[in-house]
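All protein chains of the complex are present and in place, except for one that has been dropped.
Labels run A, B and C following the written order; every chain starts at residue 1.
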């Protein structure tokens, strides 16, 4: 098993003829992901790589190909619009790789996705992979290995580092999900923890957080209350400087929360084994499994 | 029994110190309606008629008095805002008497009310009365009589005419609901028909429609499919001229529908006894009961 | 409130929608000057609140400024559906490659503004809707999000296969939707939306109607009202706070509430008469409104009897009675009057009327029968 994506994933690539979209569409096709459609307004009727039909709109793509999942590689200025379009067209799972989305766009896109019962992963995320089954996004398939560890992370390349550690030491993954580092994201740690908890194949969970916000603290509470499987965690940013801040609103709303120390303490209190460095992931998992 | 309001109705009057609000608040209090609070921004802390506490906001009124129903008498320019406020404060039933609300305000207020699970009656309506129990709005209590006929109407004074016919001939009412004549309203015929159908005390339903829109046609379908109780209907506007119309959009969206003849035909097809004139209501009811 | 084409074009232009040049004229000389300024062929279009201008001869092409002046002379003062043409629009006669339709209206069923587009635009759009409804594409816009870019583009592709034109149309739709809410419209229509031979997309003709309830808070829009283009008695009624529509019958009706007013007219017909008007004195009438109502009704020479039907509620019966009495001191009614008046403060009202020599009935059917009898000269 796996979470969110597997062999039944039928993918439409929004921005399939763009630089990033075409490169990664080929990578995903090579990995075995069922890429059933692409969308680029004005290129409807063409075929991508002589194989994948391209449509002007996601609605047409869904109608013609029964796509159930979408991945977004369009420029930041129109990425929110692509999210709206995917949700409006009945796509159930939307993965937005694009980085640099205005946060205020997300304040409007998130309730829209939510109202339609869809799930958004990202934006500004590497996507996800269920090794051996399906890969949606940009996580290099070559570093992953099918297995039983669930990985969820706010970062991109740091996730690769952790997956690399796991795979090279024989720990395959059920699914690896990069939820994205932006302030407003569609799928958070708790959503992924719940899915991994429900996935019978996943035996342990690796959770990679970073400074800023309180998602990790809430996730820790959730782990304490609900998760029976072993969880190993990491927090990046212990040495990061506190950002120069204008105004008082940030301090008022978040108080002193968001530091690495606070998050590590919350992890420890919740019984999460905390890595000091990425290379600790395998030794800690060994202890817990 | 009755629908929507009864002895458990705890009413807050929005605009209680205004000309219409104060007049009708007194009328409702005299009728026996539990008027528990009034709202006029800036007059919080005062008492209306030495009895009803006045608050600056509906939220405070609900907090202090457990009001569950609100009636709105504020000017048209701020009436939509009053609807938003009532819904936001946890009011379950909102009756907007004010006429002249911009239709575009309603396009925004209706989903807001709906999202909060509240019911809006109106705007531009006379409100409703459950004779002997509670009156919310401006229907003259003196013309009503407790009984078993449910009345639902798009008009104001035409409703009084029908109620008057019923009461003077010994047919009391379970509830009388004026749903309002505006293009966009919160509660339509079908909502009221369903409520009357569920009300064990109501034995027959009188439905008063008029030209314009297709609410009556849809209601007729609903009666045919779902309503076992006798229904007597009236359509006003057989001699009304077709309005001079600019542009084509209206014709495109509604085709030829909305005429009195079409609505009467729909009523007849649904087994609704159709009055030729208001005075027919009692004879037709007699036939059906 | 209906806007003239030239006013609607101004609003579109202010919202960034591409509209061909052109301006309004009220005299043939102005028309000539505008035609000279524009150069080339122009079209002279009557500005009246009525459809079918073209068929009525209110739209003419002119090859020269002199011809524009001549056309203007012919069109100004012309009557179209009872309305006198007082203003004309002078615009360049555009070369047109295709004609589409874009309209927005508030839809009762979805309780939303609905955008409608059709690649088959122009004067026959209603026939298109009736005979080939699949050529009309509709989208009910969620007011919480507005017309989203992908939705507008989806509609744009229904009009044009070319992505640039689809995007241009989508942009126009989003701006039209913005204008719709910004001006408080009940209808906004671009018909035709044209493509020119060079591929650009433009709004050739525009119609906008404003929700009357929006006017109080939008004085700039309210100022666009052109009362010279409306029936004088309707202007007078609106100024008095009444809703009035003139009809062809002989029983003048004065009623409180639109539903009861329509039911009263229906009952007039039921008893063999014909209503001379729809007139609603509204919810919280004061005596002065009643005076104005009677003045408007009595100014109609067709009226042979006046029928009052008031079921007092928020309207107080004594206010209405006082208004009737006051009116008779100000002007002669000339025709018989039947009054039916019950409800709030009924007793006081009856007393007021009695003192002034009027009697009041309590039954609606009785009152209507009597009024019809008086109007037709037959016994009730």
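To be clear about the criterion, a contact is a pair of C-beta atoms (placed from the backbone, for glycine too) under 8 Å apart; a residue touches a chain by one contact, two chains touch by 3 or more.
Keep in mind that what you see is a predicted model, and the values were worked out from it rather than measured.
Undergrad: For the chain left out of this view, which of A:63, A:76 or A:265 touches it?
TA: Residue touching the chain left out of view: A:76.
Undergrad: Kindly state which of the options B:17, B:56 or B:259 is in contact with the chain not pictured.
TA: Of these options, the touching residue for the absent chain is B:56.
Undergrad: Of A:154, A:191 or A:263, which residue touches the hidden chain?
TA: A:154
Undergrad: Per the definition of touch given earlier, which of A:32, A:45, A:183 or A:271 contacts the omitted chain?
TA: Per the contact definition at the top, the residue touching the missing chain is A:183.
Undergrad: Identify the residue among A:15, A:41, A:131 or A:213 that touches the chain left out of the display.
TA: The one listed residue touching the chain not shown is A:213.
Undergrad: Spell out, residue by residue, where the missing chain touches chain A.
TA: Within chain A, the residues that touch the unshown chain are 20, 24, 76-77, 99-104, 106-108, 110-111, 126, 138-140, 143, 153-161, 164, 181, 183-184, 208, 210-211, 213-215, 234, 236-241, 243-253, 255, 276-279.
Undergrad: Provide the residue numbers of chain B that touch the chain removed from this figure.
TA: Contacting residues on chain B, toward the hidden partner: 41-42, 44, 56-59, 78, 81-82, 84-85, 88, 108, 112.
Undergrad: Touching the missing chain, which residues of chain C?
TA: These residues touch the chain not displayed: 144-145.
Throughout what follows, only the chains that are shown with their structure count from here on.
Undergrad: Which chain has its C-alpha centre farthest away from the C-alpha centre of chain B?
TA: A
Undergrad: Chain pair with the most contact pairs?
TA: That would be the chain pair B-C.
Undergrad: Nearest whole angstrom, what separates the Cα centre of chain B from the Cα centre of chain C?
TA: That pair's centroid distance is 27 Å.
Undergrad: Where the CA atoms of chain A average out and where those of chain C average out, how many Å apart are those spots?
TA: 55
Undergrad: Going by the touch rule set out above, which residues of chain B reach two or more other chains?
TA: As it turns out, chain B has no residue touching two or more other chains.
Undergrad: By the touch rule stated above, which residues of chain C touch at least two different other chains?
TA: Expected reply: no residues.
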